[in-house]
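Of the protein chains in this complex, all but one are displayed in their positions.
As written, the chain order gives the labels A and B, with residue 1 at the start of each chain.
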Amino acid sequence: METNKGVVDEKALKAQKSPSGISIIWRELVKDKLAFGSLIFLVLISVFVYGTAIFLDQDEIVTVDLFSIHQPPSEEFWLGTDYGGRDIFGQLIIGTRNSLTIGVLVTLMTGIIGIVFGLVAGYYGGHVDNILMRILDFFLVLPFMMIVIVFVAIVPKYSVLTFSLIMTAFLWMGIARLIRSKALQEKELDYVQASKTLGSSNFKIMFTQVLPNLSSLIIVTMTLNLAANIGLESGLSFLGFGFPESTPSLGTLLGYARNPQTLEFRWWIWVPASVLILLLMLAIRNVGEALKRATDARQRRG
Amino acid sequence: MWKFTVRRLLIMIPQIIALSIVIFVLAQMMPGDALSGMIDPNVDPERLEELREKHGWNDPWYVQYADWVGGLMQGDLGQSFRFKMDVTELIGQRIVNSFWLSLATLLFTYLIAIPLGIISGRYNDTLLDQTITGYTYIGFATPLFIFGLVMLWVFGFMLGWFPTSGSVTPGLEAGTFEYFVSKVNHLILPALSMALITTVSTVQYLRNEIIDTKQRDFILTARAKGASESRVYNRHILRNSLLPIAAFFGFEITSLIGGTIFIENIFGYPGMGQLFLESITMRDYTVVTAVTLLFGIASIVGALLSDIILSLVDPRIRIK
């Protein structure tokens, strides 16, 4: 065989290179004005809260100041103060940061557990699937809210990490089920059989062959999960079973509104946080739905 | 059919056993004695040890578990430390309120979902449909507790149309007409708040289902045969699209359980969810374990109902 046979000009290769699936989805997303706007909004908010939070001293903000209890918005306190005289605006920034952090953390952890669990169950099928699905069914019927609340109430010292671990323990089932049902279909396709005859190990087939085919499903689901997890976290904090007051979240600020006086007369404490949560949830959902449309469209085109 | 139901019922048994074990373990982690409620959880550890010895609570875990389950079978859920009464009795008072709240919520959910879903599906892509779709889109993104707070603020405090807490105006005598009206009046706002949020998935499902059915061949055939538009909808499309909604009923129960905790808390409605939160703050752990167990069983039964209804509606599910 001639030495140079088969060596092709890199330029010719580049010219024929097709765009990858992710880059096509990205292009679709940019075209969708509402979704792209939402994405920019999310990026700006994140940059702002993470950036500002570096300069804000969380301890100082959450320190009780008895001389400035329940002050309406003013020059000094842009959004007034709470019953402990703490600055609402500062709490809002730190709260957004904490809520986002835990939302992302829980989404990633549930995602990883769910993907691995679902892939293994769906790919192996049979007895493995049966056993794993029984375990999953069991987690699914547990009264999630109550068990998390009980955990938070009885675990003596909990931090951002333990709290997200507790949430993760009860939130991985949805994505696992989705991945499993898709993997069940996917493994019947010949490309999986082909990989087996080509000497790829099951592990390799699962994670390098099947997984890429689930990527768009995973991206869409995790985006929508992010919104749901932020909602859940703020809900738990709202009830007083999320973060302690020393680590405010968006839900903590809303929790003050459980006091009828605050709800009725001191809107500045809870309305901004409500609006912010709502905007965050809508923006994330916009991005998620647009991703879903983009991947659907791509599938239609083949 | 019966085969599927029996198999599904058999699956339920290990689920309930596993649930009871999880709750038992949780109860063991709680301070005091969460299963019987006879010991003050705030008592100092040394005295606690004495009491444990006295009551035989240092038995191995499986003996304790067996005792607890045996008690449960006879309807003995232990003693409330706070109220000094049987938990069974305490729950009996609250469960009625929760039952009415759930029933009202379900009623509102379907009253909203069915007309909106049908309109949205039948006249899809009209302005009306877009409005409804917009509502479901925002409803999906809105956390229940924020919506509840806003509803309470607007209709309870600012407009004053509805009472802002409790399940009945104090001082009214049970059985009178005023009592009944007051009960209903206290129910409407919390039930409506929850229904407006939980209904959106049903609206969306119904809409998609109708749009899907509209393009099926048998509908085209019915049209081609000359059936009137109202006949096509009433006889063919709705029959096919409404049945799956029935299957949502069981899932609805599960989501109600999570929802009532928030809604009862916001509206100060004395139901099971509120009892749960109060008890956990007061460290009345016997009540906590009992309520968790009951809610757990309720959601297991809800899933069971869904699966059975679903298998009635869709015969394909029975095979697997």
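The rule is simple: a residue touches a chain if its C-beta (ideal position, glycine included) is under 8 Å from a C-beta of that chain, and two chains touch if they have at least 3 such contacts.
The working rule: contacts and distances are computed from a predicted model.
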What protein name does the UniProt record of the undisplayed chain give, "Peptide/nickel transport system ATP-binding protein", "Fe-S cluster assembly ATPase SufC", "Sarcosine oxidase subunit gamma family protein" or "Aspartate carbamoyltransferase"? "Peptide/nickel transport system ATP-binding protein"
Would you indicate which residue among A:Ser159, A:Gln193 or A:Asn259 is in contact with the undisplayed chain? A:Gln193
Residues on chain A facing the left-out chain by the touch rule are 1, 5-8, 12-18, 21, 189-191, 193-202, 209, 212-213, 215, 302
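Keep in mind that, in the parts below, only the chains that are shown with their structure count from here on.
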Could you state the distance in Å from the CA-based centre of chain A to that of chain B? 25
Chain B residues touching chain A - in the complex, by the definition given at the top: 11, 14-15, 18-19, 22, 26, 29-31, 137-138, 140-146, 149-150, 152-153, 157, 164-165, 257-258, 261-262, 265-266, 276-277, 280-281, 288, 291-292, 295-296, 299-300, 303
Inside the complex, what are the residues of chain A that reach chain B? 134, 137-138, 140-147, 149-151, 153-154, 227, 231, 234-235, 238-241, 254, 257-258, 260, 263-264, 270, 274, 277-278, 281-282, 285
